[in-house]
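Okay, structure first, notes after.
A single protein chain has been omitted from the complex, and every remaining protein chain is retained in its original position.
The block that comes next holds chain A.
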């Protein structure tokens, strides 16, 4: 076998005498195989992306003609639309509370699953299960949970003598309710953390134990530093997810009460599909894209200060 392969590769290349340029077409073949994906990408991702960038400089009510307005859409949203700043503020507030909670809880669950206890795979399944339900179905479930009169959450609160608030009807609580509901789908993030934890070599812990480190020290000196690349990944995914949150608000509150859950994504959605200002909504969406890009870049830039790669240390030694 081995000699055959060697013989094949050593064989002189046949001179190309045919009309077709075999070499060139040969290079094309792999692309033909991924052609369906390329077509899908061009038609449903890149195409609409470019289109939305272009129409962000137009006024387009869908029914009716395109009207070029230059930078007017961007100007309007920064200077004349109070709802733009409001919805942006709601989203920033939501993200800045949700993201740290998200990371902490997912990490805690992963740490629990990393313990050597019986029934680990059972717990893994149970913790992951909520992540399987998604989107509107999840939001519907939460609308029952949060119901102020008949909801299970307020029922449990009443058992310990607390009269639960009107979660979705009170502007003071609605954003909190959104955050609680968003914390539900921890499954995938938890699994990524768990994979990161499993990757940490046990020798390190053994060495630390010999040196007399207790479990708290082991966590902060070994586990956490070696987990920082995983935290970086989850942090970025969590930020993006938080900024794009729409379903919950759309189904649970419709942005209310008093616009307390009027997320930026909802603002974009309403401008596009309620008021039919497609150009303006595209400008909104591109602003969001730039903000997320900026935040992601910021996290990446800062990562050199707190993310710890084992390989780098080895090199520096």
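Just so it is clear, a residue touches a chain if its C-beta (ideal position, glycine included) is under 8 Å from a C-beta of that chain, and two chains touch if they have at least 3 such contacts; residues count from 1.
The definition used in the following text is that contacts and distances are computed from a predicted model.
Missing chain, UniProt protein name, picked from "HEAT repeat domain-containing protein", "Carbon-monoxide dehydrogenase medium subunit", "Carbohydrate ABC transporter membrane protein 1 (CUT1 family)" or "Multiple sugar transport system substrate-binding protein": "Multiple sugar transport system substrate-binding protein". When the missing chain is restored to the complex, the residue among A:147, A:234, A:247 or A:282 that touches it is A:147. Where chain A meets the omitted chain, the residues involved are 22, 25-26, 28-29, 32-33, 35, 61-64, 83, 143, 146-149, 151, 166, 168-169, 171, 253, 256-259, 273-276.
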